[in-house]
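Note that this complex is displayed minus one protein chain, with the remaining chains in position.
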Amino acid sequence: MCAEVKSLNEECGVFGVWGDPHANVLTHLGLHTLQHRGQEGAGIVGLTDHGLHRHYGFGLVSEVFADPESVRALAGTAALGHVRYATAGGRILENIQPLLFRFSHESIALAHNGNLTNALSLRDHLEQSGAIFQSTSDTEVLMHLIRRSKADSFKGQMIEALNQVHGGFAFEILTEHALYAAVDPNGFRPLVVGKLPSGGFVICSETAALNAVGAEFVQDVQPGQLIVIDDAGLHAEQYTTDTQLAVCSMEYIYFARPDSEIHGVSVHEARVKMGERLAKEQPADADIVVGVPNSSLSAALGYARASGIPYEMGLIKSQYIARTFIQPTQALRERSVRMKLSPVKAVVAGKRIVLVDDSIVRGTTAIQLVQLLKDAGAKEVHLRIASPPLRFPCFYGIDIQTTRELMAANHSICEMRDLLGADSLAFLSVDGLEKSVGLQTDAPNGGLCVAYFTGVYPTKLDDYEKTLHQELSKLQINIAEVSA
Amino acid sequence: MCAEVKSLNEECGVFGVWGDPHANVLTHLGLHTLQHRGQEGAGIVGLTDHGLHRHYGFGLVSEVFADPESVRALAGTAALGHVRYATAGGRILENIQPLLFRFSHESIALAHNGNLTNALSLRDHLEQSGAIFQSTSDTEVLMHLIRRSKADSFKGQMIEALNQVHGGFAFEILTEHALYAAVDPNGFRPLVVGKLPSGGFVICSETAALNAVGAEFVQDVQPGQLIVIDDAGLHAEQYTTDTQLAVCSMEYIYFARPDSEIHGVSVHEARVKMGERLAKEQPADADIVVGVPNSSLSAALGYARASGIPYEMGLIKSQYIARTFIQPTQALRERSVRMKLSPVKAVVAGKRIVLVDDSIVRGTTAIQLVQLLKDAGAKEVHLRIASPPLRFPCFYGIDIQTTRELMAANHSICEMRDLLGADSLAFLSVDGLEKSVGLQTDAPNGGLCVAYFTGVYPTKLDDYEKTLHQELSKLQINIAEVSA
Amino acid sequence: MCAEVKSLNEECGVFGVWGDPHANVLTHLGLHTLQHRGQEGAGIVGLTDHGLHRHYGFGLVSEVFADPESVRALAGTAALGHVRYATAGGRILENIQPLLFRFSHESIALAHNGNLTNALSLRDHLEQSGAIFQSTSDTEVLMHLIRRSKADSFKGQMIEALNQVHGGFAFEILTEHALYAAVDPNGFRPLVVGKLPSGGFVICSETAALNAVGAEFVQDVQPGQLIVIDDAGLHAEQYTTDTQLAVCSMEYIYFARPDSEIHGVSVHEARVKMGERLAKEQPADADIVVGVPNSSLSAALGYARASGIPYEMGLIKSQYIARTFIQPTQALRERSVRMKLSPVKAVVAGKRIVLVDDSIVRGTTAIQLVQLLKDAGAKEVHLRIASPPLRFPCFYGIDIQTTRELMAANHSICEMRDLLGADSLAFLSVDGLEKSVGLQTDAPNGGLCVAYFTGVYPTKLDDYEKTLHQELSKLQINIAEVSA
Partner (left out) sequence: MCAEVKSLNEECGVFGVWGDPHANVLTHLGLHTLQHRGQEGAGIVGLTDHGLHRHYGFGLVSEVFADPESVRALAGTAALGHVRYATAGGRILENIQPLLFRFSHESIALAHNGNLTNALSLRDHLEQSGAIFQSTSDTEVLMHLIRRSKADSFKGQMIEALNQVHGGFAFEILTEHALYAAVDPNGFRPLVVGKLPSGGFVICSETAALNAVGAEFVQDVQPGQLIVIDDAGLHAEQYTTDTQLAVCSMEYIYFARPDSEIHGVSVHEARVKMGERLAKEQPADADIVVGVPNSSLSAALGYARASGIPYEMGLIKSQYIARTFIQPTQALRERSVRMKLSPVKAVVAGKRIVLVDDSIVRGTTAIQLVQLLKDAGAKEVHLRIASPPLRFPCFYGIDIQTTRELMAANHSICEMRDLLGADSLAFLSVDGLEKSVGLQTDAPNGGLCVAYFTGVYPTKLDDYEKTLHQELSKLQINIAEVSA
């Protein structure tokens, strides 16, 4: 859905509960709160009196679980849910998670957010030794590794498997005996633990989902950490100590809800600071500051504060976004985009506007926003982006695996300004971004992954090394500009 | 949907097109833009090569028209659409509009926003002379009056019929020959005319819908005015000259989109001014100003500006509101309400907050908002309402026909403050409201209907006179307070 | 559904209950039993604690009432149901019955099987005096006539209205006070009364539906009779005594279930006798007798018995008929027809077959059946039709209002035989048909309507006189043959 306004897509949100009599209902609420992390499909596995049961399908949580009976049928004391936006793999039902594996003596559910950089080679290797696959996602690989491990406990098997997969990942596994969670050694993808009033635990992608279900924050799952929650309580250990924090900076910039906190930093506050720093780095002579609703409002507020230019509501976002409008003419197609974002003429007419957006991917939305403000009478539109130019692919879970469609990978900033029709265009610096987030860490880049801005990746890229080289070879000119 | 957050419901939105080859598609887009005016059901009648055809059903526009074929089947050069939220009459399919009447030699579609005060007595009278009804809405009455008129043209019949109905109404009628529109003599309900690039015309509830389809604003339909659009163009005349402007003030306060303009006044700007006046009338000693998203953000911005207290995003509204959550426990029910609005802890913790809301109906949402901010660490919550206390029923189209559930009709402001758990509570004055909107008119109350605040109604109430007396008799104490 | 195999379609089935605590459930069961009478749509109105409520829609009973809650919501002590196959009027929801009219002080449900010959002129007259219509069916007319009657009781109003409508009809009306039923003065369309073990009553189209719900047969509703059932029991009277029995002979030939009895005659037995008489009138030299399943099996059995030729199952009808197969090629289109009826090769190979069918409308099915049997190895196919040639339109409720598509109206029997590819072709005589049914009556044509065979209609045709003349003028040659 937001996919139509912004073409960057997070892969997934996960939400697991152990030890609460309303685990199914809490998971359903939790997935609604995480809906922004994926709208292609949703699923919940509940630990019922008759073992693990699953309900899943394509669409929003409210569509997949339109029949209240579908939630009730999962009643029990533990549950695991997932919302998905596909990166790799097509639109097939088998890719909707949690995956559920049925063995003779038990069932196991698996939910994943992220992307494994060595999934293809692991899969090839597994297939050669007889493994069979039903999905096209990389998630299924982990279960094969677990089941083929010779370790003598399930936890031991998980630890062996986790040390074999590379990339950005946040896994949750539900068995009839425990809820397991693990995060990659760089902590690319967020995962937090909370405690319920009932004494039960929640492990989910964002603290906003903890708040939604009334759970108290306990901890972020740390890089390389494995969490086990069973009836004996919470147990945390490192499956590897070879770790280095590199949180996906796009979580702070765009993906996560503003009411979430990641590694102790409020997403909203980080965005406000990005806006403030942007105002200082890239001032503009203007009458009002307008943010692109809803994800850029925090940064716009920061820009307004630091610049002293009044904050205004110049753009309105419709609450009722229709998913697809296949329209007979180009004019009508543009109309259907404008329905989602519309200008407040009385505010913008005759004004010089600082338009604050969080990022530019393809530029298609920005072009229309600038045009739409000018059509509504804006005198000037100064576009200020509260993050650095997106120029490189991501292999850790964001849906950019080619530079072809990244506007900043193919054009200089001057070209971009002209293409967008803006009176000026400027971006936040990488340093400004890192300082705005301000994680308490000694890790490089302030503990953030900024690879899509710099082309410097915090890990080996395994199966993607070759892809990256191909992408980079097409980008020589721009790389020069980046380095400059 | 908004019904869960705010229990005030507008009846309807209407959208008609004449003379455009994509009339069906434009109407579909237009209804999406007007979705906030009614979510119970939607319908479109298209003037096709085979006459008028209708598609309609329960639910959002995106649900009713989920199959693109349902829009395509209505292709032609004219169309009439409607979104409905029920006031009188139950949830039956026959009440979903536009109504479509099929005569031997023609068909006629009718869409209505408003409420007729003499519908019951007209219906009784019609039934006694053999009229039969299939809906329970008051809309069907108008078609009976038209068909029983002895005038020798359809327009003449409409004029006779329009002079027989009382109350607040905005009608649109589509025949195979023309699109007709009319507004009641007080202009309670808004209706605007726009012109399309194709040369065709649009008549709809709000200017935001004109913008959405690229139509240029032509005029507000004036009180007592009848508009006829046919292949000869636009023709406007007064079906009565006994008129006096009394626009529903709740349109400015809450119902209409901020990017709409009603009788020349920007809804957003009017709300900003309500906030500014509120700040002057009812100052508060606080650290930040927080608006209830989305309808109160404009007023909050105004309050912040006039008071000098910083505007902040202390509350987040979910973009993915599930319609119903029937939850097993009270705690879970409260959770599901909180999912729609959640606090940004980093913003509100430790702060003295001015919470700006547009109105208080039952008070159920306000109670939870105050509690939720305090749970998130707010030190004080000063509730400021950017409209006067709602104390009296409306009979012109808003879903308040009893005072029983109006908090301000049953409690003093001190009692309300205590019930809501706020540290202070104050409302905008009626005079402040009128000045904030600032319509250019000599009509009483600045051209607004403020009957739900004052108990003074701009028209006779016909069938509702008795109802009002009953309501008022229960309210003696509060009336005294109002008068005081 | 059967529409694909046979293009003759009955309009409707009706089923009403008064005075049983499970009226909704019984009506649901009853409609299933009457499903063969109409598959376009279905509806039930239940008399609940909150008055009359309706559930209705397009499709089979099992589809419209797929959600068990839809039946439960109609719980009460009376109900009225309807299954529809459209003749006049298009496929619009407003035509699905029972119609439900909502007046200020009561609601009234109306269900109809048949066709009014003066509906158009009545409708014109009503429209001129201000009546408004929402459906395109002729059923709505009756309610207008009732409501405009000046009689001082509802029954009196019904009697006045029933005397104004002409044609073939079986009406049921449900109010909160009683269940009413009436049949036209010729008894074209069947309607029977039964008594439930609970003491309640059922009025429905066929006795098979009485059996299905465990009701004991009480009486056929007689021509010109009005039945009133209320808490005082059953009351029957004649609304007119100007009556003459002329039961639609196609009910015996094809429409009705074989386990039903109409005016005391078993449908199955009548068909067996048609087959026996056909064998005597039109013998054939053959090895086996094969009936077209399922409607012609009874006649085939009769033919076998009277001829001494063995009865065999040479054709199988699929129990799982898909409704529509839009196929890419002509060959595939023919395949999808053959899926419904398939030959038993071991039975038919090398045999001379008497193929017994109940009637020939367009001949499209018969052509394929003959071909299919020959493809399966049949040596000869002698087609014997257990009814006379269909040559004239019906205006009393069968879906033949033009002679254009009637094979026998456009071809001699010799031509038909050649077109069908049969080795011989013969029909039952009109006299044979009348004697096979053998109603106990002095009425012409043995109490049957045989107008579609003879062109002689038992009533004035009102609005259809002109249509008939037009049809007949095209048919001169064939008429000569008929007369001969």
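All chains are identified by letter, namely A, B and C, in their written order; residue positions are counted from 1 within each chain.
Criterion: a residue touches a chain if its C-beta (ideal position, glycine included) is under 8 Å from a C-beta of that chain, and two chains touch if they have at least 3 such contacts.
Everything numeric here is computed off the predicted structure, so don't read it as measured data.
Q: Thinking of the complex as a whole, which visible chains are touched by the chain that is not shown?
A: If we consider the entire complex, the absent chain touches A, C.
Q: Hey, which of C:His125, C:Lys155 or C:Arg338 is the one touching the hidden chain?
A: Considering the complete complex, C:Arg338 is the one touching the chain left out.
Q: Considering the whole complex, which of C:Leu120, C:Ala236 or C:Met313 touches the chain not shown?
A: Answer from the full complex: C:Met313 touches the omitted chain.
Q: Would you write out the residues of chain C that touch the absent chain, in ascending order?
A: 1-2, 22, 25-26, 29, 32-33, 35-36, 60-62, 68, 197, 208, 211-214, 257-259, 261, 266, 268-269, 294, 297-298, 301, 305, 310-313, 316, 318-320, 322-323, 325-329, 331-332, 335-336, 338-339, 342-347
Q: Mind pulling the chain A residues that touch the left-out chain?
A: 54, 92-94, 99-104, 120, 123-124, 127, 130-136, 140, 143-144, 147-148
Just so it is clear, only the chains that are shown with their structure count from here on.
Q: Mind naming the chain pair that shares the most C-beta pairs in contact?
A: A-B
Q: Based on Cα centres, what is the most central chain?
A: Of all chains shown, the one whose C-alpha centroid lies nearest the global centroid is B.
Q: On a C-alpha centroid basis, what's the spacing between chain A and chain C, in Å?
A: A distance of 62 Å separates the two centres.
Q: If you average the CA atoms of chain B and of chain C, how far apart do the two points sit, in angstrom?
A: 50
Q: What parts of chain C, by residue number, touch at least two of the other chains?
A: There are none in chain C.
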